[in-house]
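Of the protein chains in this complex, one is absent; all others appear in place.
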Amino acid sequence: MLEAIGLECVRGDRRLFRDLSFGLEPGRLLQVVGPNGCGKTSLLRMLCGLMAPVHGEIRWEGASIRSLAEDYLATLTYIGHLNGVKDELTALENLRISSALGGTHVDEPAAVSALEKMGLGGREMLPAKVLSQGQRRRVALARLLLTEAKLWLLDEPLTALDKAAVAFVESLLAAHLEKGGLVVLTTHQDLQQPGLGTRRLELGT
Amino acid sequence: MLEAIGLECVRGDRRLFRDLSFGLEPGRLLQVVGPNGCGKTSLLRMLCGLMAPVHGEIRWEGASIRSLAEDYLATLTYIGHLNGVKDELTALENLRISSALGGTHVDEPAAVSALEKMGLGGREMLPAKVLSQGQRRRVALARLLLTEAKLWLLDEPLTALDKAAVAFVESLLAAHLEKGGLVVLTTHQDLQQPGLGTRRLELGT
Amino acid sequence: MLEMLRWVIRRDLVLAMRRRSDVLTTLFFFIIVVSLFPLGVGPEMNLLRTMAPGVVWVAALLASMLSLGRLFSSDYLDGTLEQMLLAPQPLSIVVLGKVAAHWLVSGVPLVVMAPVLGLQYDLAADALLILTASLVLGTPVLSMIGAIGAALTLGLRGGGVLVSLLVLPLYIPVLIFGAGAVEASASGLGAEAYLSLLAAFLVGALVLTPWATSAALRISLD
Amino acid sequence: MLEMLRWVIRRDLVLAMRRRSDVLTTLFFFIIVVSLFPLGVGPEMNLLRTMAPGVVWVAALLASMLSLGRLFSSDYLDGTLEQMLLAPQPLSIVVLGKVAAHWLVSGVPLVVMAPVLGLQYDLAADALLILTASLVLGTPVLSMIGAIGAALTLGLRGGGVLVSLLVLPLYIPVLIFGAGAVEASASGLGAEAYLSLLAAFLVGALVLTPWATSAALRISLD
Amino acid sequence: MNWGSLSNFLHMGGYALYVWGSYIVFGVFLVAEVALLLKRRRTLAHRLSQMHRLHIKESHETAS
Partner (left out) sequence: MNFRDIAWFKYSSPASFYFLAGKMIPWFWAAAAVFAVAGLYIGFFVAPTDFQQGEAYRIIFIHVPAAWMSMFLYVVMAGWAGIGLAFNTRLSSMMATALAPTGALFTFLALWTGSLWGKPMWGTWWVWDARLTSELILLFLYIGFMSLQAAIDDPRRADRAGAVLALVGVVNVPIIYFSVKWWNTLHQGASISLMQAPTMAATMLTGMLVMALACWMYSIAVALMRVRCIIVERERHAQWVSEMRGQLK
């Protein structure tokens, strides 16, 4: 159960939003929408504790995320605008290491099969540098197949993906919600799959 | 008049496409589509001469682009996956400098009004570092408002843009085609505006 | 927690091996700086012997500083650092892992190389021993202090020079005591006092700098 | 063409000025490095006077080399370099502009500062003059040679040991003749031979390096 | 009283360059620091009133 209470976000001279409150129950997906620069990324970074709100508080299962500290981090997975994919490492190494950083230790066969599911079969051993834009994004997203985190925070996960990959990621989201997970995501494209238990949060209006 | 004759592209061990030929007349738009990693970006980089094809040739108004060298470069504008936007420079400086590099010298008022049209009014003087992902993309795309190049090569121009911006960019494309320009672009989203004189080129099938 | 430490170190070592040229550049730099002085100063052995510890130590310090750039900045640019901040373990562990890897890659080769270079300067065997010992104790401190500077200047591009401005004054005690140890042993005084001070620096740095570096990283990514 | 050169220089200068402290920090880096050697070596003035030219030159090289990082790599990472390759002018012009800006930002301040630092090492007035002259001739060469290295290392896929082997030795002649000029004048021999050799390096570099750097950039971006 | 005359005082027993060189630079730098501060304050006041005017204009425009 994720709650935001009276959040206010100020960047530079600009107040992006104030008095923003919402709650999200297990099994639900919150889609944050709004024009460019309205503060979607900022909100997500607040939700994972990378940025402190000027006012307000974020709670996870009733407790402030500040007080939970690492316990909270263990329950979430964040994928941002940037892929966090290292050019020199192979797709496989990238996936295993980013999973390990997130607290899930994955053995090689599991990682290979996750990459295969993400459509990167046969490219596991290529350095990420030579992968195409969409393939790099897929490497980043492959983590979702392996993580045990309950809360997913995804910043425009669908950019650079082709249609098949978009559909696959949406099915991943659906399966995660099914299992009682929570998802907060931003995207400018509409989600195709209906019944993702979607709630929309409009920013910047 | 842009012509590609019998292009072959090999990356590493992989042949992405071969025997690819097409021609594009003034006033037409070529949309390159295909799954992630099928070679769209590679094709665009070949078309602007950044990468040499293994076989085949690219011609502009009948002459090979290799022989035209800088004369060809003067007729094109390329916007890639990466924005080419410098973090430390303001939006305004970024735009003026990237235009100058492309051979168009723009004075300040013109640049400001271009940024305003791109929805960055009031943010001209912010360093690009603090802009949101979509706003950075807008800064890169603002060049299209100022360039006099006849051939536009755009690699997924619409990523990270919100819907209003997508519509605006499409109207820009339409206006450019109207004036007899040529556009080659890749995108995973379908173009909304009909009658862009669209031709599709499917790769990776 | 140890698991995490291991992963981070391993990752950074693999990355360093992929970019072998970086590692070698640091080492070449060290060798070239040290070898240049005999060329520049001339062949008087006495003069060279007096300069030796200072030159080797300054070269080590600069080499370690030069390699600071790759400590965090590439992770910052491609978003990995964000992920590290979100790892469900204390950030200091990650920091410690990265610093350890940095030392293994940029410090250890220097330590190994130093005795060979010292021979060029006609240092006696025990002076070489002390030189190596002082480097073993001192170079990890350099990496740890450097990490603070690297973390503070993250995202401030062109920060390479700013880092050196921040970090060099903090390096100076290490330099003074490191070079001092060799000089003391050369002039017949015992080097123990110096070496144990360096060891104290090392312990102090181990305790304090991961904390300071984590704080700096959090600030830089806010 | 000149228009383009002006734009590139101006852009890079603006970028440097944006980090307001950039020019200053290069300078302070230089100052700190020069001040480090006495700390390592000890305070005897005679020793210091003999080392002075070598130290100043090594420091100049480092300062100029440290700032090489920002020459191409940030433009490479954010895609600006691609745009530069697509500019409808010879690439060498762009390269020349970037190198010139680099020298203005990182070379000129060193040249200005060097005499003051020489004073710390108790150098005589004419030695100071020669030192400055050698730096005026030598630092642009460093920037130009460095540019080749920076361009080549952009596309390195791990096997770049050759590159660092190639570039660092290229610096050494400049260093030897730069420091040699000062020593020659200090020991009463004329420094003209050294200085004219440096001038020859400069002319050679101006002719050859923009071409080589452009080629390297094209290779790196293929 | 140590000094017979003003010129003696200015001569400083042959150390005029060093003594006055220290004191004058000392004084000039402190005064310069204060002067720079006062200037900073003035430009600040200027910027503030400009901001204020702009603000008033804006609110006027939105009102009408």
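For clarity, chains are labelled A, B, C, D and E in written order, and residue numbers in each chain start from 1.
Definition applied: a residue touches a chain if its C-beta (ideal position, glycine included) is under 8 Å from a C-beta of that chain, and two chains touch if they have at least 3 such contacts.
Since this is a predicted model, take the numbers as computed values, not measurements.
K.L.:
Can you tell me which of D:A16, D:I32 or D:I130 touches the chain that was removed from the display?
P.N.:
Considering the complete complex, D:I32 is the one touching the chain left out.
K.L.:
In the complete assembly, which of D:L48, D:L62, D:A114 or D:I130 touches the absent chain?
P.N.:
D:L48
K.L.:
Out of B:G27, B:G56, B:P127 or B:G204, point to the residue that touches the absent chain in the complete complex.
P.N.:
B:P127
K.L.:
For subunit D, which positions touch the chain that isn't shown here?
P.N.:
Counting over the whole complex, subunit D touches the hidden chain at residues 19-21, 24-25, 28, 32, 35, 38-39, 42-43, 45, 48, 119-120, 122.
K.L.:
Which positions on subunit C touch the chain that was left off?
P.N.:
Touching the missing chain: residues 145, 148, 152-153, 156, 159, 162, 165-166, 168-170, 172-173, 176-177, 180, 204, 208, 212, 215-216, 219-220, 222.
K.L.:
At which residues does subunit E meet the chain that is not included here?
P.N.:
The list for subunit E reads 1-3, 9, 12-15, 17-19, 21-23, 25-26, 29-30, 33-34, 37, 40-42, 44-45, 47-49, 51-52, 55.
Just so we're on the same page, only the chains that are shown with their structure count from here on.
K.L.:
Round to the nearest whole Å and give the separation of the Cα centres of subunit A and subunit E.
P.N.:
One centre to the other, that is 54 Å.
K.L.:
Send over the residues of subunit A in touch with two or more other chains.
P.N.:
81, 88, 127
K.L.:
Which subunit D residues sit where two or more other chains touch them?
P.N.:
Within subunit D, residues 15, 19, 74, 77, 158 contact more than one other chain.
K.L.:
In the complex of these two chains, what residues of subunit A are touching subunit B?
P.N.:
Residues 11-12, 34-37, 40-41, 81, 119, 123, 126, 130-135, 138, 156, 159-166, 188-189 of subunit A touch subunit B in their complex.
K.L.:
Please name which positions on subunit B make contact with subunit D in the complex.
P.N.:
Touching subunit D from subunit B are residues 48-52, 70-71, 73-74, 76, 78, 80-89, 93, 97-98, 100-103, 105, 127.
K.L.:
Under the touch definition given earlier, write down the residues of subunit C that touch subunit A in their complex.
P.N.:
Touch list, subunit C to subunit A: 3-4, 7-8, 11, 14-15, 18-19, 74-75, 77-80, 82-90, 94, 221-222.
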